[in-house]
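Below is a slice of the complex: some chains, not all, each in place.
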Amino acid sequence: MPAKKRKMAMVVESGTIDKIYCAFILGSTAVSMGTEVHMYFTFWGLQMLQKGEMEKARLPVEYQHMEESFRKKLEELKYPTPYELLKSMKGSGLLHIYACTPTMEMFGVKKENLIPEVDKLVGAATFLDIAADADVSLFI
Amino acid sequence: MPAKKRKMAMVVESGTIDKIYCAFILGSTAVSMGTEVHMYFTFWGLQMLQKGEMEKARLPVEYQHMEESFRKKLEELKYPTPYELLKSMKGSGLLHIYACTPTMEMFGVKKENLIPEVDKLVGAATFLDIAADADVSLFI
């Protein structure tokens, strides 16, 4: 009998590139360990699911003077972009992406503008059911 | 024999309106599912428990250019204010609100200035005991 898969749940509220990288590096590492990853994108995180938005993510105001050197370093290291990380997680079959419907309503975000990797448009109840059953839950 | 109630614990450290809405939407959804919700307000979150402060909560600096349209949209949708959400959660009997005593000391916040919905003034130990026993714990 196969062991129950480990499960990780994240609320991605932030839309700055540091937090997006954090969420996606934790997520990528988790799927590489065979963990099911559930990401619920809300507020500024939800904005990042709109086509072309993830590429424009910036550092928080406090750190914007480091942005140029940060990006140069990432290029030098040939570090994957956030969207590349997301697509590679998705390829594992272990990543589930949820877009927060109240946020979509609040900000007038349309379904057709979201990236195709989004699995479901749901409210918080769906996420809470998953989180209650997860081994790790994080709000990012 | 009744099943054990699900329990959710949140540290609310942030005082910006986006994070307050996140905490309160997650909380409202949880109580509507019969989940016990425990919110421990600290730092900027604790400031929001002072009478009249929640109404002044703003978006983070990075997003303040969106504030007017955000507020207009909320009005248009007749979306409840954060304080309305808090009172409605409180009405369920499932919400427990804790004010962080070290923060009150650090910022000179007085008990009589807190909104009446606060249940207890406690330190981190009380929160950690609750969180250790919760199904979901989040730091917002």
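A and B label the chains in the order they appear, each numbered from 1.
We adopt the following convention: a residue touches a chain if its C-beta (ideal position, glycine included) is under 8 Å from a C-beta of that chain, and two chains touch if they have at least 3 such contacts.
Small disclaimer: the values here were computed from a predicted structure and weren't measured.
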Taking the full complex rather than the 2 chains in place, the copy count reaches 3
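Methods note: only the chains that are shown with their structure count from here on.
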For the pair chain A and chain B, the C-alpha centroid-to-centroid distance in angstrom is 24
Residue positions on chain B within touch of chain A in the complex are 6, 8, 18-19, 21-22, 25-26, 29-30, 32-33, 35, 61-63, 70, 73-74, 77, 79, 135-140
Within the complex, chain B is touched by chain A residues 9, 11, 13, 16, 42-44, 58, 60-61, 102, 105-108, 123-125, 127-129, 131-132, 134, 137-139
